[in-house]
Structure formats: structure tokens, C-alpha cells
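Take a look at the structure below.
In this view, the complex is presented without one of its protein chains, the others remaining in place.
The chains carry the letters A, B and C, assigned in the order they are written, with residues numbered from 1 in each.
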Amino acid sequence: MWLRNNALAASAALAAVLLASAIALIAFYVPVDADQGLSQKIFYFHVPIALTAYACFGWGAWKALRHLWKRQEGADLESYVAIHLGVIFGAMTLLTGSIWARASWGVWWAWSSKQLVLFLVLFLFYCAYFMLRFSVEPGPRRANLSAVYALFGVVLIPISFLAIRLAEDFIHPTVFTSNGPQMSGSMFFTFCVSWAAMLATFGALYRLELAGKRIDARMRELRELLA
Amino acid sequence: MTSGEKYVAAAYLVVFLTLLVYVVIIASKLQRLEAALTDLVERVRARG
Amino acid sequence: MTIRARGLAMRYGAKRVFEGLDLDVEPGGFVLVTGPNGSGKTTLMRLISGLVLPTAGELEVDSDRARLGFLAHEPLVYRELTALENLELYGRLYRVPERRERIGMLLERFDLWDARSERTGSFSRGMLQRLALCRVFLHEPSLLLLDEPFSALDAEGAALLDRELAARRGRSTFLVATHDPERLEPLATGRLAFA
Partner (left out) sequence: MSGYLSDVAALARKDLLLELRGRDTLPAMLLFVASALVIFHFALPSGTGELAGLGLLWVAIVFTALLGLSRAFVAEREQGVLDGLVLAPSDRSAIWLGKAIAAFAFLALAEVVALPLFALFFSSVDGATVAGVVLADVGICAVGVFLAAMSIATRARELLLPVLFLPLAIPLIVGGVGASVTENPGRYLGFLALYDLLFATICWASFEYVVAE
């Protein structure tokens, strides 16, 4: 238990330090982008959050595989928490993305931004994960169904990415490219720090929520024993 | 504040608020856990 | 040991169905499982059949699905299909040799031959139970899990079943959940009572 508690504290501290330095770098160190202007600075949070959301879904799928394949104890709970955080990061991606679209192109939603559209599809998919999970009694059946659905999700990510790219041709091929401006040295460094900060935040929140859920599970066990 | 600054501030505020709401939810869950624990302790004590 | 259970427990959320159950059934054994409704007889059957996993304890069943026969509360037949079509389906899935002859013989033996081409939706509960028995005996399983086999059977049906059970005593292994153990007492080699 000692290592687990301290891992939580350590990861939280790491996340805090990285977040603080990322914000400091974004605010003071990195130059304002020449053509896009100040609003380009949203990019340093928007894209790292999106990449972290992918990491959450990937981690959730990995834990789901561990549950199905190796019957690893607790893997189902970890898969659920990872996907839960994935949806939260996904929501933030959509929000910051739409603010960025508003700032750069004057519209609150840009179908041309492949990244945003992909996230919308994944967001719909993973919200259905929770509808599935909460309509089955806790137990091995629920763990299996959730795990299989999580695996579907990780297959859906590349497929949807390809589909959206293919859809470009016949929906409305517009000129705005959305894969971000070319990054100079300092920009790239800030981007990496910000990404590391987001991943560390995921790690900290992941351990935090897991700790809470494990205590909750043990509490239920205790209550049943006393019943 | 130029419109650019407003949007940047809005974006970062949204991220900050989302994380804050998340932490608050986790905190309230922990409080409920604590209450459940004290209730259980009393039940054991009542069992004597 | 055909079935070996140590400290077996089953819980649905807060509801404890049973726990700490030990059970040994040697090949050819005939164990009677008794106890009031909802005491866990059916759950134990579903555990041994492999349909559900126990929440705790160990369970080893020396029988693969091809040699397992499970008579549940449900007859497990499609009401839209006829008796023949249902047994035809199971016959294929269990790769029963000389499928048609065996189906005909079983339907004859359980007095369902005349109703063989009728939709099982029109069957009475007793006829459905007999059809389920045909389904269970179709692939001549070596391990038979029978959950209240005599329910809904009339005197004649019950006599048919008695004959089938007696004919297989010692050759197949039985675990039979029942409410009147006296009837099967002469065949029993072991008993398991649920509180």
C-alpha cells in the first residue's frame, strides 16, 4: 500500500510541476505565431489533450485485453477508469477545438478539421461504452462486455481516421488545413512539455480515481460481510 | 483584450474548469466513502 | 473424480447464494441435490455446466461440452420450429452419429413421435419437458445435470424417465436437483442438501 499511496502523491506532484512549467512556457517563453496570431497558443493545449485522450483509450483497451486474455484481477476497473478519463479529455479536446476553430476561422464547429471530427465520432462511441456498462449488473458478464467494446473502440480509431480523410473528397474539400502550423524549435519544445504535462495529469487522475474506486469496492465487500 | 486573447483565455479556462469539476466530483465521492465507513464502524460497534 | 468442488461460493451483488461448498462426484455416481426454491440448486447446476463462473472457490469438472447434458428449467427449444427441427439442430451441433434414427427412436421412446412435425409452441408443458429430455439424451452424455426433471411430467412421463435413469445408472454420472428425493432414493449414491 505504501508504494501505491506515494505513487499517487508523486504522480500528482509531477503533473503539477509539468503543468505549471507548460503554462509558463506558453505564456512567456514561446513566441506568438506569425500568421495565426495569439489564438495559435490554444494549439499547445488542444493537441496534447487530444493525444492524451488517445493514450487513455489505448490504455483502456490494453487493460481490457489483459482482462479478457489473462483474466488479470482489477483490469476491468482500470480499463473503465482509463476510458472514463479518455472521455473527459475527449470533451476538453472538443471544447478547446471549437474555441480554436472560432478563433481561427470564425466558426464554432469546423467539419474540415479532421482532428475534431474524429474526436466527435470517438466521443459518441465511448459515451455508448458507459450506456452499455451501466445497463449490466456488476460481475464477470459486465467486465467481458465492456472489455470487448473497448477493444472495438481502439480498432475504430484508425478506421475512423481513414474514413474522415476519405470523406474529405466528397463532403466539401476546403482549404483550411488543421494539422497545425510548422513548429520552430521553441514551439516544439513547449509542445512536448505541454504534452508531457497532459500525460502526467492523466497518470495522476488515473491513480486518484482508481484509489477511490478500489476503496469503494472494498467498502462494498465489507458491507456485504457485515450484512 | 483583443479577441485573440479572449479565445486563448477561454480555452485555458475551459480546461482548468473541467479538471476542477472532475477533482470536486472525486472529492465528494471520497466524502461519501468516509461517511459510509463511519456508518459501518458504528454498525460493528453496535454489534458489540 | 468427475466433479470436484472446494470452497465453492456464488454471490450476486449483496445476495449470497451459497458459500464454502465442497462436493465430490465419482464417475458413475448419482447425487441428489435437495433444498427449497432459491437455495442455489439451479445455480450449482449452471456453475458445473460452465455457463457461469463462481465468485470464489475451485471447481473441476472432468467433462467437455460434447459429453455434458443439461436439463434446465427452460426446455431450450425454439417454439417456432417443430420437435424434429429442434432435435435436428442439436443433433448437428453435437455431431450425433445416425442422427435421424436416433431422433426417431428418442421421440418414439418419449411418446412424442406423433407430434414430431408440430411447432413446439403448441406443446403442453409436459410435452416440452419430454422434448427437453430427448434433447438431453440425444448425444448420450456421460455427465447429466438434471434440474427438477420430473416437473410437469405426468405419471406416464415420469415412468418413462425412471426407466431412462435406471438404464444409465453406473454408466453415466448424474447430478439431479429434485423436490421428492424418495422417488430417486434407490438410484442415489450421494446426497447434497441446501439449507
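Note that in this section a residue touches a chain if its C-beta (ideal position, glycine included) is under 8 Å from a C-beta of that chain, and two chains touch if they have at least 3 such contacts.
This one's a predicted model, so the numbers in the text were calculated from it and none came from an experiment.
*Asks:* Which shown chains does the chain we cannot see touch?
*Replies:* Visible chains that the missing one touches: A, C.
*Asks:* If the hidden chain were put back, which of A:119, A:149, A:191 or A:206 would touch it?
*Replies:* Candidates A:119, A:149, A:191 or A:206; residue touching the omitted chain: A:149.
*Asks:* One chain isn't shown here. Among C:79, C:163 or C:191, which residue touches it?
*Replies:* C:79
*Asks:* Which is it among A:17, A:32, A:107 or A:166 that touches the chain not included here?
*Replies:* Of all options in A:17, A:32, A:107 or A:166, contact with the hidden chain holds for A:166.
*Asks:* I need the residue numbers on chain A that touch the omitted chain, in ascending order.
*Replies:* Considering the whole complex, chain A reaches the absent chain at 68, 121, 124-125, 128, 131-132, 135-136, 140-141, 144-145, 147-149, 151-152, 155-156, 159-160, 162-164, 166-167, 169-170.
*Asks:* In terms of residues, what is the contact footprint of the unshown chain on chain C?
*Replies:* Chain C touches the missing chain through residues 49-53, 64-66, 68, 70, 72, 74, 76-81, 85, 89-90, 92-95, 119, 135.
Everything below uses one rule, namely that only the chains that are shown with their structure count from here on.
*Asks:* Quick one: chain A and chain B, Cα centre-to-centre, how many Å?
*Replies:* Taking the mean C-alpha position of each chain, the two centres sit 19 Å apart.
*Asks:* Could you give the separation in Å between the centres of chain B and chain C, each centre being the mean of its C-alpha atoms?
*Replies:* Going by mean C-alpha positions, chain B sits 52 Å from chain C.
*Asks:* Scan chain A for residues touching two or more other chains and write them down.
*Replies:* Only 223 qualify.
*Asks:* Could you list which residues of chain C touch at least two other chains?
*Replies:* none
*Asks:* Applying the document's contact rule, which stretches of chain A touch chain C when the two form their complex?
*Replies:* Residue list for chain A touching chain C: 137-140, 223-224, 227.
*Asks:* Which stretch or stretches of chain B touch chain A in the complex?
*Replies:* Residues 2-5, 7-8, 10-12, 14-15, 18-19, 22, 26, 29-30, 33, 36-37, 40, 43-44, 47.
*Asks:* In their complex, what parts of chain A are in touch with chain B?
*Replies:* Residue positions touching the partner: 23, 37-39, 41-42, 45-46, 49, 88, 91-92, 95-96, 99-100, 102-103, 201, 205, 208-209, 212, 215-216, 219, 222-223, 226.
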